[in-house]
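See structure below.
The other protein chains are all here in position, but one chain of the complex has been omitted.
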Amino acid sequence: MKDEPEIRIGFYVCHCGTNIAAMIDCQAVARYAAQLPFVAVSRDYKYMCSDPGQELIQRDIKEHALNRIVVASCSPLLHEHTFRNATEKGGLNPYFFHMVNLREHNSWVHSDGSKATAKAFAQIRAAIARVPHHKALEVLQVPIHPDVLVVGGGIAGIHAALTLANAGKKVYLVEREPTIGGHMAKFDKTFPTLDCAACILTPKMSQVKSHPKITLWSFSEVVKLDGYVGNYQITVKHKPRYVNEDLCVGCLECIPACVFKTPKFPDEFNQNLGKRKPVYIPFPQATPQVVLIDPEVCLNLKTGKCKQTCVEACGDRQAIDFDQRETFDDIKVGNVIVATGFKTFDAHRIPQYGYGAFPNVFTSLEVERMINTSGPTSGAIVGRDGKHPDTVGFILCVGSRDEKTNKWCSRTCCMHSMKLAQLIKEHCPRTEVYIFYMDIRAPGKGAEEFYDKSLRMGIRFIRGRVAEVTDWAVTPEEEGRLVVRCEDTMAGFVRRIPFDMIVLAIGKEPQADAQDVRRLFNMSCGTEGFFLERHPKLAPVSTFTDGIFIAGACQGPKDIPDTVAQAGAAAAEAMVLIDQGHIEIEPNTAHISEVDCSGCKSCLPLCPYTAIAFIETTKKASINAALCKGCGTCVAACPSGSITQNLFEDDEIFSEIAGVLAYE
Amino acid sequence: MIEYTRVIKHETDRVPGFGAEVMRAPGCEKLASCIQCGTCSGVCPVSIYMDFTPRQIMALTRADFKDDVLRSRTIWLCVSCYACTTECPRKIRITDIIYELKQRAIQSGYYPEHFAVPVLAREFTDMARANGRITESLLVMRMYLKTNWLAALGMWRLGLKLMSTGRFSYTPEKIEGRAELEKMFAAIDTPIPDYSPSGAPGEETKGTQP
Amino acid sequence: MNNEPFEPRIVAFFCNWCTYTAADLAGVSRLKYAPNTRVIRVMCSGRIDPQFILTALAKGADGVLIGGCHPNDCHYAEGNYKMLRRFQLLKRLLQDFGVEESRVRLEWISAAEGDKVKSVINEMTEQLRALGPLGMPAKFAAWDQEVEELQHQVDEASETEAAHA
Amino acid sequence: MPDKPKVGFYWCASCGGCEEAIVDLAEDILGVLDAVDIVFWPCAMDFKKSDVVALPDGSIAATFLNGAIRSSEQEEMARLIRRKSRRLFAFGSCAHLGGIPSLANLFSREQLLRYIYEDAPTLVNERKNRPQLEYEDEGHTLSLPELRHVVRSLDQVVAVDYYLPGCPPTPKLAKAALTALLEGQLPPPGAVLAPDVALCNECPRKETKPTTLAFTEFVRPQQKLLDPKLCFLAQGLVCFGPATRSGCEAVCPQGGMPCSGCFGPTSRVKDQGAKMLSSLCSNISSKEVSEINRALAGIPDSVGTLYRYGLAKCLLRRKVNLPGTGKD
Partner (left out) sequence: MKYAYFPGCSLKGTGRSYEESLLPVMRILGIELEELRDWNCCGATAYMSVDETKACVLASRNLAIAEKTGHRALVTPCSACYLVLNKTQHYLKEVPAISNGVGKALGAVGLSCHGAMPVRHPLDILLNEVGLDAIKQKVTHPLTGVKIAPYYGCQIVRPYATFDNAYQPTTLDRLCEALGATVAHYPLKTRCCGGSLTGTMPEPGLHCAYQLLKEAVKRGADLLATVCPLCQFNLDGYHDQIAAKWEPVRLPTLYFTQLMGLAFGLAPTQLGLQRHLVPMKPLLPVTA
């Protein structure tokens, strides 16, 4: 460093209001930093990330000829970018900056001020020791492929796809079910406005199908993802539906023609309350309007011995193809929006509520289908015993707010149950409806009013978590009915109430294959298994992988308005990247010194991105910076120390180690 | 007939720190998470005999109403069936909390004289410590003698039947390693206050009124 | 140091994607833990060179904590396995050097496990508190005392020699 | 005749191999003798400490010192030579890195003495006599140097100008160093006088190394019939070539033995053993702890393998919990 100018460090410690200053003596930190080697300026300031804070840095760079900047404030994951920009605006290479995490890693997690301050000394000492080793680096720019992949065709995926397509972006929408629509397509009405779900959803579904910018792949799954932001290579698998999608016109003539004269197989779309045939369309408005054949039950596919009356009915169109196999498509996109939704809680997991054991215990989704006029009972509420119930009890938080199953609140079950209760009351005003709840959660626009309406309609609310649903009768009126045993915590005693029908408001869970999807798209999951957003407040639809966004209930339970808002946000985030045309990538890549390398090849197999190649002419290894993602594994493993990593050079880390450990 | 008496509780009725103290006992720390859902009361097989439901005991404990909690009938009714503990959505070990409350009630003498539950507990522990094993027939006899020997008379038919079917033991079971056992207990003995109530006859309860 | 109770110093190397983020989450969640750990961020646990760990111990760390993504969860596919493999031999090496096993710890902590950051740090701090200091810089000084002593003797001898001359 | 530059040779804790290496210069030694004036070489000529003491400070142009520093006498001589020499060359692995003698840093002095004078199976010493620092006999005091608690490399005792690596340094490197000295062509002080690239660079077996190493086991040379051409690492042997400076022209690999690291690390590495560990382990194929450990079972002596020549220069230097400078 002989020829380099003398190191002059500007050091700034942020109070973050009181977030840092309440625990750490920021002035003492600034004083301490002032006497460390190479520190030319040392200041404390209320909010370093504010404009005046950033300007302070820029001014000091000029006035004090600073050439290194250290800011001790919050997590670099939050504001490193902010301060690098400020450093650059001040006329320095942005990588002459280093950040100390005094908030998340110190003031917020400790409770002894003097110890926290002592720790802060060590933290900043490390940064000040590190930063003289920093080098000027150039940001890497990667072009962004303008196409987008949207995974999941529920309301989130549909909305995201349409938003992007309407902005002129090419979108691939991949849905694994035979139709798009997701959970919302199963709903009858939506709370709190009680407008019909189908009326608002189906137009959007057909827009997706007809949009020139959208390629809709239903009954398909993403099986492989390679590459990085702006340049993802994706393989999509199309499952055989035994019906040629391009030839089928949705006339549905094959269905009545099927050799099974009556529907006899459980109909998934109607929560198995209804029946369908081996050749079927999930529901009348299914998109695409294409039938499919269930190979598990189709006589021809199972035995090969069938008259194939469906083929006959299809006639010249010849859409039915029993020889269909899985096919694959390879596509290139720049961004991915994951909107894979949720799974409902399996009520069998709480046996004391009797789901599966007692025929008249239903889930809220089953009742949703039942109350839908196009559903299996054409809108009538009937028990599995065929009787219309006089009393219906809703049990809330089934598989929610319960550490034995799912500890989170599923957010919509209170409102959803009230909606069903109101609909039941509307259908049959004399029905007694009880709602057993722990807390009524009715946030959001119109929700509290909806709660009030439920109360005024005479729906009885009992605050108490139901202990059990039993057929153990102790009074004559309980005989033959479902008895709910529960403490009425408001009244202060235990009650037994008999019902004709019990509805379990089942919670929302991550999809069963959420972990596989997470790995596929290089995302993280929270402890509960929903995909983890980059920041709960400031980056709610981003993930830790650039160019992969999340929307809807795959990120956590939410209602339709929030889902749509997120989907729009994810689409907008993707558009930012597309319209920028390129993305700047941290230059934390690794480099091999050709002079130093002995060509021992130890590093070659370590690179997950095959960025390291052995050059036959020089007999040395070399790294392709465009492929390198900067993990540094090869750097740590190079036995002769001939690989370096920008931003994480050995010298920088050794200085940090020495810095955090130097004795006061 | 249940007599309802409405009382306004003042801050002086609380024993600040009581709830926190209970929560420090092993297994009891999760009481802090209680959301008063009432599952414990709903699953409790004997809640109908209780003055406070288990849920209310949790609330009172957390709110430091020591006196009300330790005088309540609820804690003595617990049958240790662990239904509440298993069912609690917050995984609060309610049975263990009730144990903790019982121990505190015994130590503070907060229970009626000749009250059978703590007497049985004491006779049990004495017998287990001295003999290494429990001889149920003798244990029950001793309990009746110390609480309500008239009740013992009421049980004579059952006793006779047990004798005739060979289920009544006349001599105590004793293990060989009694000295070993005593040595083990001695190693961790801390002077426990004498918890047998020794108040004057007729006095309902004995305890330190806060 | 004299009369104060021993407070271990722990150098933690956390990977950017999982454990560092988990530590941020612990902060956001205001979980309180022992202030004995100083975190050094690397992009991946695969970047953690055994030299870093030895240096930390040599420079005065009483313990080293390595945090990476759970198996199969590495942001860079398999960097955490590279660390896991090194860790196996490193553990044995350190044992041969007489460094207690609990001083160097490898933990998989995902971005969601803020509470694990807390419990691991607290647990490790407790363990090291019970174990006492490793005290490397002081040990180096003590070892080199014999050299300094002789240097004094030789210097003195040569000074007297010079004075005679 | 103009004064020829004065040169010294000295040995401390070493096997004598480095002295051999000087002699191995063969007829070139004559040239050396022509060019320089050897003022001190106790191994080959009759010099005494007093001869050195008598020299003015800085009067020796260069001294080549081999061997680690194990005793007080060696330490004292090192200091004396340092004062008398304008340039001090650490000659060979022991002076450079502590060498094999520094493996003694895994044991305390008491452990070593007890083993050597009491417990060694081949020993006949019924009275368990041990050497004494001072012995009085007929009014005379006989003294022996004190064994140090810690074995050191030369630069851990005195400042060193140049390092000649190797166990022993090759004649070629020794000659090059002498030539550079005589011609005033030495690099800036502190340099190791060998190429700063790892040995693989000049190893004839480099060509046969596969691009993917995936260790499932480690074996030692005596456990396997070795392919005479194939890279040792590819055969599951721990070869230190990737982590060791070149300059020896791969004499060991050429002779059928894997490199054991005597030239020490490159300038970019602080701890040769740690780096080799990192490289070897990273390339183990398994992800299962049990399988990883099964592979690693082939390296039974971790310190002896990773720090055969450099324990004194390892970042931890020594087994950490041995009695320090206590009077053991």
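The chains carry the letters A, B, C and D, assigned in the order they are written, with residues numbered from 1 in each.
We adopt the following convention: a contact is a pair of C-beta atoms (placed from the backbone, for glycine too) under 8 Å apart; a residue touches a chain by one contact, two chains touch by 3 or more.
Since we're looking at a predicted model, the values are computed, not measured.
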Displayed partners of the chain not shown (whole complex): A, B
In the complete assembly, which of B:Ile35, B:Ala63 or B:Leu120 touches the absent chain? B:Leu120
Among B:Gln56, B:Ser72 or B:Thr85, which one touches the chain that has been omitted from the display? B:Thr85
Answer key for B:Cys40, B:Val69 or B:Val140 versus the chain not shown reads B:Val140
Residues of subunit B in contact with the chain not shown: 26-27, 45-46, 48-49, 76-83, 85-87, 93, 95, 98-99, 102-103, 106, 116-118, 120-122, 124-125, 128-129, 132-137, 140, 143, 157-158, 161-162, 165-169, 173, 175-177, 180-181, 183-188, 192
Could you pull out which residues of subunit A are in touch with the chain that's been left out? 351-352, 357, 468, 470-472, 474
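Going forward, only the chains that are shown with their structure count from here on.
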Suppose each chain is reduced to the average of its Cα coordinates; what separation in Å results between subunit A and subunit B? 49
Using mean C-alpha positions as chain centres, tell me how far subunit B is from subunit C in Å, no decimals. 50
Approximately how many whole Å separate the CA-defined centres of subunit B and subunit D? 75
Mind pulling the subunit D residues that touch 2 or more other chains? 269-270, 275, 278, 282
Using the touch definition up top, name the residues of subunit D that touch subunit C in the complex. 72, 75-76, 79-80, 83, 106, 148-150, 152, 156-157, 269-271, 273-275, 277-278, 280-282, 284, 286-287, 289, 292-293, 296, 299, 302-303, 306, 314-322, 324-325
Per the contact definition, I'd like the list of subunit A residues that touch subunit C in the complex. 75-78, 101, 103-106, 108-112, 115-116, 118-119, 122-123, 126, 519, 522, 524-527, 532, 536, 544-545, 588, 606, 608, 629-633, 635-637, 645, 648, 650, 653-654, 656-658, 660-663
In the complex with subunit A, residue positions of subunit D that touch it: 196-201, 206, 209-214, 241-243, 246, 265-266, 268-270, 275-276, 278-279, 282-283
